[in-house]
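Every protein chain but one is kept in place in this view of the complex.
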Amino acid sequence: MNNHEALMPLVAEIVDIRVDTPDVKTFTVLTPDGKKPFDHMPGQCAMVSAPGVGEAMFSITSSPTDTEKMEFSIKRCGGFTEYLHGVDVGQQITVRGPYGRPFPVDTEFKGKNLLFIAGGIGLAPLRSVINYCRDKKDDYGKIDIVYGSRSKDDLVDYAEILNEWCSDKNVNVHLTIDREQEGWDGHVGFVPNYVSELGFDTNRIGIICGPPIMIKFTLGNLTKLGFEKTQIYTTMELRMKCGIGKCGRCNIGSKYVCKDGPVFRFDELDELPDEY
Amino acid sequence: MYKIKISDLPALFDKLSEKYDVFLPVDFDNGAKYKKYEKGDVLSEKLNTVKSPKDFFFPQTEDMMRFKTEGKKIDVIDIREPKDDFIVFGVTECDVKSFEVLDNVFLSEPADTYYAEKRAHGVLISRACSKPSETCFCKTYGIDPSEPSGDISTWKADGTLYLRPNTDKGEAVISVISGILTEADDDEVNKEKEKINKILDRLPLKNLTTEGFGAGKTAELFDRPEWAGLSQSCLGCGTCTFVCPTCQCYDIRDFKTNDGVIRYRCWDSCMYSEFTKMSAGQPRLTQKERFRQRFMHKLVYYPENNGGLYSCVGCGRCLQSCPISMNIVKVMKALGGKNE
Amino acid sequence: MQKISRFDIINRLKDLLADGNVDRVLGWKKGEFRYDVTPHVFTSAQELEADFVWGDFCGANFSKYLIKETAKSDKKVAVLLKPCDTYSFNQLLTEHRFDREKVYAVGVACDGMADIFKIKKITGDGISDIKENGEDLDVYTIYDEKPVKIKKTDVLSERCLSCKSKKHAAYDELLGGDGDVLDSNRFDEVAKIEAMTEEERYAFWQGELSRCIRCNACRDVCPACTCEKCVFDNPNSGMENKSPANEFEEKLFHIIRAFHVAGRCTDCGECSRVCPQRIPLHLLNRKFIKDINAFYGEYQAGEVVGSRAPLVDFDKEDVEPKNAVGKEDK
Partner (left out) sequence: MQVNEYKPLIVAFCCNWCSYAGADLAGNNRLNYPADVKIIRVPCSCRVNPAFVLRAYQRGADGVLICGCHPGDCHYTTGNYYTRRRMALLFSMLSYLGIEKERTRVEWISAAEGAKFAATMNEFVKTVTDLGKNRRLEDLRCKK
């Protein structure tokens, strides 16, 4: 990051828009001269903005190993995202970052089996880690991915999951949807229950992201399987304005999500007040 | 140590304003206010200005950049202009210390260049508090109002103003006015300090302590039942945060002009209901959580991140301004001390 | 000196609690100094005895708190109301903002409230105690053994200087008796500004409003400002704003704030009381009241529950806007 201009954004151009689900689109972003705006680590975020419309924090969904471009998977749920969903390829936006503490991919994750558990748009922040670990598969053990959504149509990155992840030898993908649906012969049921059914051993690190209620029950079920809180990670989201721990709104206790997070280990979260 | 007769202060301000923009507290009908010096302005005797001098370094509204948009293209325009040196005169020690609190936030990596630029060009001339108010409690935080710091310290005693430069910036200012200053010894200043310390012993809030607060107290304080009662009549206005010298939360907003977009930042307040509101939800649902956040931040979270330093300096502005007279002193008395 | 003593009020409130008529009391709680009184919900006789105050600094108007308080429980809450507060009380009832059945209104006679800012202008900082002494206030400071004697009438708060009524517009019972509606001089200041030239008026308001720090205290304390979401907080309103970015924003906020309560403002004076910058906001509200009286006939918001506010009413013979300006003094 350019430290001198922490709040000054870069201009970037949307060069590709992929429609993932009825309310999620993935935007590919490059600088006007065709480069990746900046380097990042898996789990880090960036402030994306359209002048006069809004500015908000999004996780960077592309992997750091992709040196060509940067991607954001964005769900339509407010004024600014509504705008983004309405733009065409070629539209310029601004980005600044990267912000936050990444997943400890080069330290604590190294050499371990990984279990990714995601619900809905919660896959977006994990996709960057998953692809990072897939690309450096020698550094990691077995990768399991449990991913669930309301319906088949709500699965983000479905094509990539089927075409790339599923064909990877050391990756095991377990998909589930909430309710029966025509044309779906996979598992049906909620993610937390599915995790219990699959019954993972504890020789792995868990990484959870999804709606708060899903996180809560999944965490409970993992604990029942014998997981310690010290081996489960998640990534958080709170309202942010500056991204650098100064504007004062994304704190949980003394921690700032934009600076000390967004990635937290559950034992760390336990020490924070319950205000998120 | 230098000195100058109080009656000669206009000459001093005239001289300084030749080279610097000089701001000093001046009395108005509605209280003292910092004002750019113009001939004839008289330094206010009142110690607390309604708004604190943080305005000069972290203004309530500050334009950051402009955007020009044309079709799908965006152009980011840096609109900052180089800042000239300026002097803030007559800053009380609590307000001087408030900059330490703000520095820890704004100058820590990555530094906030908007603030840093102003800090680099601002000269703080402090003054000893010869007549503290009943609402003063800087002693609680170990701040000594008889020994002001800043780039230059000043004391008023017996119709004379004593000045002591503390930094290179201060020396530079002194060299501008050295022609009208005379050298002095410390005697009068020491006597004045003694006098001030005697007054401090008579202040009604002199026994207020930070006991029970500080780093590591989150778990103990967060769920205390007293918060409900303390916050029950809070209006959720932002008065306390806006008059506070250490409150530093801000919002970044865009303003659509007829010719592009201005991105500016403005003070925000944790007391406001939309402060943490996002499309996905609201972590601080009621005024109780918002109220608690403000005081927990000042008394626990901030010290946790900044080596035990509290982000309150005891200036007493919130005691004077709160519409319902609820304030940090009442919170500290209700929650602090020994817990049975 | 207030007509009724703290002691008498507490005794009556204790009875009310003991009878089980009410389970809590909205009253004033003492602070660190004499003057920093906080609105508080008292739930027991002990609490009342320890912390309840009544005196020259109990300015806070509790009417607005009733919206929140009555929603909390089915039990009745007792509320202390000064005569001017009762108008806000009625106005909120007119607007159906709370359930009258859940409130036991105790009217207290009021002899006017003192303004600590005015006191400090005389005594300076360092006030250690203020004692009521007949018609005087004895103000002790840490700088002098002897008190400064101040006539209370010299330090009355702005709204009390032109008190409109000592008569309670609503109550279930009265403590300290009732007074009369007064022949107030409250429009004098407005008339003075109207008499200025356009340039003078502009300069006057420019000076006053430029001090605004947009803390929203005037809005948040106002018993007539009870929107769930204020336009100034609503991103979808197109005029959401948090800062007095420039002169325009200052005027926009204060014109709209005053306009939105026009015809509903009872002139309780809370806005000016709480302004940390001491902007005479009541002069904006009073201008609307004065105009309404002049154009559409005398109207006092909150005098009668259910009265029709002038801005949701009309007359076929109403004055034309172009003829209205400058015709306020009929």
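Letters are used for the chains, namely A, B and C, taken in the order the chains are written, and counting of residues starts over at 1 for each.
Criterion: a contact is a pair of C-beta atoms (placed from the backbone, for glycine too) under 8 Å apart; a residue touches a chain by one contact, two chains touch by 3 or more.
Bear in mind the structure is a predicted one, so any value in this text is a computation, not a measurement.
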Touched by the hidden chain, restricted to displayed chains: B, C
Residue of C:19, C:74, C:101 or C:199 touching the missing chain in the full complex: C:199
Hidden-chain contact residue, picked from the options C:40, C:120 or C:287: C:287
Chain C, residues in touch with the chain not shown (by the definition above): 190, 193-194, 198-206, 231, 238-239, 245-246, 248-249, 251-252, 255-256, 258-259, 262, 284, 287-288, 291-292, 295-296, 310-316, 318-322, 324-326, 328
Hidden partner chain, residues of chain B it touches: 255, 257-259, 262
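Methods note: only the chains that are shown with their structure count from here on.
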Chain contact graph, described as a line, ring, star, complete graph or other shape: line
Geometric centre distance via CA averages, chain C-chain B, whole Å: 30
Distance between chain centroids, defined by C-alpha means - chain A, chain B (Å): 40
Where chain A and chain C are represented by their mean Cα positions, the distance between them in whole Å: 51
Where chain C touches two or more other chains at once, by residue number: none
For chain A, residues contacting two or more additional chains: 79
Partner chain B, residues of chain C touching it in the complex: 31-33, 35-41, 60, 65, 117, 124-128, 141-143, 211, 213-217, 219-221, 233, 242-246, 273-274, 276-279
Chain C contact footprint on chain B (complex, rising order): 29-31, 33, 46-48, 50-51, 60-61, 131-135, 199, 202-205, 229, 232-233, 235-239, 241-243, 251, 253, 255, 264, 266-269, 272-274, 319-321, 323-327, 329-330, 333
Footprint of chain B on chain A - complex, ascending: 1, 3-11, 13, 51-55, 77-79, 81, 87-88, 90-94, 237-239, 241-242, 244-254, 271-273, 275-276
